[in-house]
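A protein chain is absent from this complex, but the other protein chains hold their places.
And now, subunit A:
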Amino acid sequence: MIRIDSVTKRYPDGTVAVDRLSLEIPDRSITVLVGPSGCGKTTTLRMINRMIEPSEGTILIDGVDIQKQPVNTLRRGMGYVIQNAGLFQHRTIVDNIATVPRLLGWSKDRARGRARELMTRVGLDASLASRYPYQLSGGQQQRVGVARALAADPPVLLMDEPFSAVDPIVRKGLQEELLRIQEELGKTIVFVTHDIDEAIRLGTMVAVMRTGGHLAQYAPPAELLSSPADAFVEDFLGADRGIRRLSFFTSAGLELTTAPVVALDTTARQLAAREAEIAEVAAPHLLVTDLDGKPLGWCAPEDFPGAEPGRLLSFGRPFEFGKDSLRAALDCAVLSPTGWAVAVDAEGRAVGVASQETIGEAIRAAHAERRKADVAG
């Protein structure tokens, strides 16, 4: 555990970057420091590896004051990932990654072997090993940055806006990769970002900081969204926090119906037999699937037998039942031309459909349950 104990950073000109900050960063989880520029989040991060020395207060790692050991020993025991990767442009990818192991006295072969192993781990092709940084894309460079930080297998990983200089698609890929790596390795990660969405996506705990180096709120992301501590946090979370909060509710409790789901080879007679059922759920359209059960599109009931797969109404994007959140389900319903969301299983076969009303009910139920849990807990 990293314990930041009433730490203040005051510069000679009187500027206070961090003001009496106390924070307990749990082991084997991602703790995100988020806030607008000038809130002291990067300063806080850099005080953990002593690139900036605090003016007051102490920082303890597993109960030991970080001032108690030589600064370079401390730093070699922490991975550091920076914006734009900060790779050594004059060294090959494999040697970039091998930097800290070499500093720790590993042999060249062992360090390079380890570096190659890490390249695979972060999703880099082995053929890139002897390339130079300029030959890689921004996203690949950032992966090298992550691999380099992990090279000596440090328990702590400090990440300073690592993904903010890449485009949104690459960023999403890198975030997913980080979550996957974290699941495998279980590092204690301190992650700095100004992007609240990134914070909520990655953080086990999120510390929202405000200008002047004050901690505004320190809570798990779901709690942050449901009960922001003050107007600043609420404002920082943005206008759609209600929608985003739905990311934390599973779609597993959603009541799906299979009544309007018909396979392409369903006959008029079979359809007629299900008419009452379909009328009961008040589905204005039928979801046509192929013989394998994969959704093809929506079709008006009167057109159904004989509908051409190419002329069906698009069903938009399906959500994976039980795995995706209610937010994804709602999004699918809103995007769907019929107003109904299509739920699929892991193989992409339709398992049912849900109307916006059904999803609305599920949301209300989830909120009620969460409130009950909050009262109880």
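The rule we apply is simple: a residue touches a chain if its C-beta (ideal position, glycine included) is under 8 Å from a C-beta of that chain, and two chains touch if they have at least 3 such contacts; residues count from 1.
One rule holds in what follows: contacts and distances are computed from a predicted model.
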Absent chain [UniProt protein name; select from "Ferredoxin", "Type-4 uracil-DNA glycosylase", "ABC transporter permease" or "Imidazole glycerol phosphate synthase subunit HisF"]: "ABC transporter permease"
Among A:Ile82, A:Ala111 or A:Val146, residue touching the chain not depicted: A:Ile82
Touch with the omitted chain, as defined above, among A:Asn49, A:Gln140, A:Gln217 or A:Ser355: A:Asn49
Options A:Arg20, A:Arg91, A:Lys172 or A:Arg274, residue touching the unrepresented chain: A:Arg91
Residue numbers in subunit A that touch the chain omitted from display: 49, 51, 71-76, 78, 80, 82-92, 99-100, 103, 132-135, 145, 148, 158
